[in-house]
Each structure stands twice: as C-alpha cells, then as structure tokens.
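Up next, chain A:
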Amino acid sequence: MSWKPDKDKPICPQLCEYICLSIATGVYGAGDKLPSVREMAVTAGVNPNTVKRAYEILEFRGIVTSVRNQGTFVSENTLIAKESLENMRRQKTAEYFTDMKALGMDAEAVKKYIEEWNA
Partner candidate 1 sequence: MVKKLFKHEFAAYFRLMLPVEVAVLGIGIITRIIMLFENDSIIFKISGVSVWILMVLATFAGSLAMLIFAVMRYYKNLFSYEGYLSFTLPVTPAQHIIVKSVTAVVLDFIATIIAVISLCIAASGNLLTESVKAGVYLVQKLFETFNNTHLVFYIVEIALVLILGSFEKLFLYYACISIGQTAKKHRVLMAVVAYFVYDMIVWVLTTIFQIIFTVTTIAAPEFCEKVAVFITNHAYASVHTALSGIIIFEILFIALCFVISHTIIRKKLNLE
Partner candidate 2 sequence: MSVLLRCENLTKSYGGTPALKDVNITLESGKIVGLLGPNGSGKTTLIKLINGLLTPTSGSIEVAGFAPGVESKKRVAYLPDNSYLNTWMSVKQIVNYFCDFYEDFRPELAYQMMAKLGISPEVRLKALSKGNKEKVCLILIMSRNALLYVLDEPIAGVDPAARDYIISTILNNYNPEATVLISTHLISDIEKILDEVIFINNGNVVLQKNVDDIREENGKSLDELFREVFRW
C-alpha cells in the first residue's frame, strides 16, 4: 500500500480519511466487503486496534456498516463518503493557499499562477 500516514498526527483519523477516499474514488464499491481488521492492519502496516477504531468511526459516520461475524461492508449509500471526499478537497485547497501565502503569494497571484501553469 502506498499510503504513508503522517506520524506526527494521530494515525486513526488518517486511516479513516484514507478508507473514505478509497470508497469515494471507487476503489471499494457500494456494498463491497472491506478487508478484515487483520488484513487491513497488515496492508496498512498499522495496529489492528487502530483499524478496529477506524471501522467503528466510519460506521458511526454512516460510511460503512459492520455485519456480525461477517465483516465490515461499504454502505449502499456512498454519498456520505463522497461528501467526505468533497470536504477533503476543500481542506487540501485551503492548505495549499495557506502554504502559498507563506511563500509570499496571495490568492490572486496563486490563481494567475495556476492559469499559466495549465497553459
């Protein structure tokens, strides 16, 4: 897995974000079974309790559902996940603008930059 969490921040929320992203971008489709806690722990290289908590948080948010003795499944309704994706995009953009400000460019200058870059 190419996911490399930032060790400076709690890993569980980052894992939640990553799974959410995978669902929103279709890596896991609606109703698909997510890897078991142990499988996900090994692939992601994190503690199984972290995975368990992540699945619990995602279930609380309605993004996944856990079925007793069968595992954790992506909810039929992937809208919530897509909403999260939208939030992540906005957050990343906000971070980008903050970073660019630190490099001495305000919003207008950044937009011009992006236009030039595309061209």
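The candidates were selected such that all candidates are chains of the complex that A comes from, given by their letters.
Structure notes:
Here, a residue touches a chain if its C-beta (ideal position, glycine included) is under 8 Å from a C-beta of that chain, and two chains touch if they have at least 3 such contacts; residues count from 1.
In this text the structure is predicted, and so the values were computed from the model without any measurement.
Here chain A touches just one chain among 1 or 2 in this complex, the one numbered 2.
For chain A in complex with candidate 2, the touching residues are 5, 7-12, 38, 41-42, 45-50.
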